[in-house]
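In this view, the complex is presented without one of its protein chains, the others remaining in place.
The block that comes next holds chain A.
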Amino acid sequence: MSKLTDAFKNQKAFIPFVAANDPDFDGTVNNVVALAQGGADIVELGIPFSDPIADGPVIQAADLRALKDDPDLPMDTIFDMVKAVRKQTDVPLVFLTYLNIVFRYGYEAFTARCEGLGIEGLVIPDMPLEERNELEPIAEKHHVDLIPLVTPISGDRIEKIAASATGFIYVVSSLGVTGERSEFANGLTDLVNRIRKVTDVPTAIGFGIHTTEQATEMAQIADGAIVGSACVNIVAEYGRQAPAKLTDYTKQMKAAVNANPVR
């Protein structure tokens, strides 16, 4: 079974995100290790892209910082970061990036390196179901899960996407959450239930979660919670001091996803 799917076994998963090379090589390694030490079940490492069209301002800014001093930052340098991480932790890792980065490296070469370094999955926001087939067989061969995204407006695509998913399913909570929490949560529950009818592959909700209360609430609906911008904000604010903060934050969030909700 996929190591990613395993991470959800008997518990709710907490999945934090940081961007590679933000602030630099060593900072990245330390941040990922710190998240693992805090109890992260999977760590998502963002490969910075010049034009992250699916990301909000916080992660956009992280990508810009990551590429500021070295716009040509080679993919091999990022693989080297993972190599350094792997000396300290075997936490399951996934990359979040845009398809062009993978395409340019070569699908075969990229997924082969992922396999060698224990990158278990790829989250690629600009690769919808219809465009998976060029990468899917190659990724499968190298045991790399392609994590699909499902959104509250995926409609009748939900079942199709879920049916072919491996690893876990990334459930995108709508961006327009302000003031509509209960309504929004109802929609997500339906969404996750529809997925569960089709597959046993676990679900994790991401986009917009930052507080422990939200983490608890989301973990009631799905099998885990993904937190990006909040972690990136910690990195942006604390720089070299970020790892200790990331460990603390992860501990709290990990406890929150497994807590019973206060009613």
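Annotations for the structure displayed:
Here is the rule we go by: contacts are C-beta pairs under 8 Å (C-beta built on N, C-alpha and C of every residue); 3 or more make two chains touch, one makes a residue touch a chain; residues count from 1.
Simple rule for what comes next: contacts and distances are computed from a predicted model.
Missing from the rendering is one chain, named in UniProt as "Tryptophan synthase beta chain" (options: "Tryptophan synthase beta chain", "Carbohydrate ABC transporter permease", "Aspartate carbamoyltransferase" or "Rieske domain-containing protein"). Between the chain not shown and the residues A:Q37, A:T151 or A:N233, the one that touches is A:T151.
Panel shows chain A; residues 49-51, 53-54, 57, 60, 64, 67, 71-75, 98-101, 103-105, 125-131, 148-151, 153-155, 157, 161, 172, 175-176 of it touch the chain omitted from the view.
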